[in-house]
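With one protein chain held back, the other chains of the complex are shown just where they sit.
Take a look at chain A:
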Amino acid sequence: MNNRVGIIRSLRDRLAITLIGGAAVLAILLYLVVRSYAAQIAQQGQDSILAASVTSILDAAILRDGEVEVDFPYASFSMLSTDSDDRVFYAIYQDDELISGYDTLFHSDPIPDADHRFGTATLQNAEVRVASAARTLIGAQVTTVISVSVAQTQDALEVTLNRISRNAAGFGAGFFLLATALSFWATSTTIGPLKRLTSSVTRRGPQDLRPFEQPVPTEMEPLVASLNNLMGRLDQSLSQSEDFIAEAAHRVRTPLATVRSYAEATLQRVGKPENRHALRSMVKAIDESSRAAGQLLDHAMITFRADHLDKQDLDLGELVGELVRSLTPIAEMKDVRLQIRCPETVNVQGDAILLQNAIRNVIDNALKYSPAESDITISVSNSAEDRIAIRDEGPGFPENNMAMLADRFTRGSNSEGITGSGLGLTIAQDVVIAHGGHLVLANHAEGGACVTLSF
């Protein structure tokens, strides 16, 4: 029953990988969006301060007697102070001519009286943000354009951005972890009904072919429906074949019984030795065929059941006792005594029907080979090694082919004249092996055969 099923990646893994992968992509995206948005906001903040600074300088520029005069208000630079001690640069041009500040400062050539222009440049090995604006000054005689650029390094901005990035990364990681936990929860919730179905199939006994009735999710309904359908068909075909076997046995055995009864009755009336011989042979042949048919069916049943034993807690002494009671009338006909030796209670786990059948076959054998007025001793013990030992006082097993006797259709070399199918010991052996044990055939030192069922 160990059929290997081709296995592809589990549903749980697939689902988990998809969900976790999605969560990872989302977390990275979240991080990037938050970070770039934060950078944008921070830049806008710096830009507006730079613009205010530029405007305040521009506003301070006046024309006096045709000369440009700029009196920096204190606030124009103090507003730019930061925790990181960012450096500030400025440059003032009058009609493209530097009047004050750093000439290396990027000059963006702003359009007069328009909005501020912003840009990024490198100054003294540092990245700076530059804001520029220009204004037309109109005096009595002259009209001149004055433009102002203010630049600031971005150290404070960098610090802020790093902090925001860290927070965003933490946020992303948190999101990812939460999403992962949720995916595991979601996968196990989704897989749950499947697992429950699996365990309810596994826990069933071998004879339990009832349909499944627990509620299942819609997606699994077709699977369970086909499974139930299969179980139904299996159940039907099993009971059909059982019925068929019973019917076949009935059809074969009833006419045989008629023939046997007539033959026996006739035997009482005829006297001629040759007729008597013929009738006796007839009865023997009938016994042989009905016995073979019965044992073949039993053997088939045992082969079928051996794969999945119907194990129960058994009182072995009681089981053997019941069996012996039913065999006693047959034993008495030969004046053979069936003796049970069971000094203590022996409890085992086993399939009652199969064990009974196995023991019956061994006792049947012993009965056939026992001389009249002898004993058959059946010992039941608590030791697994000699669980049940059946000893007779007959001729014993032939030494030459003892090892083969439990094989199918093999009979002892001293079995001539005794009805048998050669299946009795095979049945007993199959049952004991199915119970994880073995069958030992031996001859007792004081004569007689001894069959030990160890399980």
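Operating definition for what follows: a residue touches a chain if its C-beta (ideal position, glycine included) is under 8 Å from a C-beta of that chain, and two chains touch if they have at least 3 such contacts; residues count from 1.
Basically, contacts and distances are computed from a predicted model.
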| item | value |
| --- | --- |
| Per UniProt record, name of the chain withheld from view ["Multiple sugar transport system permease protein", "ABC transporter ATP-binding protein", "Membrane protein" or "Transcriptional regulatory protein tctD"] | "Transcriptional regulatory protein tctD" |
| Contact residue for the chain not shown (choose from A:A173, A:A257 or A:M404) | A:A257 |
| Hidden-chain contact residue, picked from the options A:T328, A:N347 or A:N400 | A:T328 |
| Sole residue of A:A52, A:V145, A:A249 or A:M402 that reaches the chain not shown, by the stated touch rule | A:A249 |
| Those residues of chain A which, in the complete complex, touch the missing chain | 242, 245-246, 249-250, 252-262, 264-265, 267-268, 271, 276, 280, 283-284, 286-287, 290, 293-294, 297-298, 301, 326, 328-330, 332-335, 353, 356-357, 360, 368, 372-373, 417-419 |
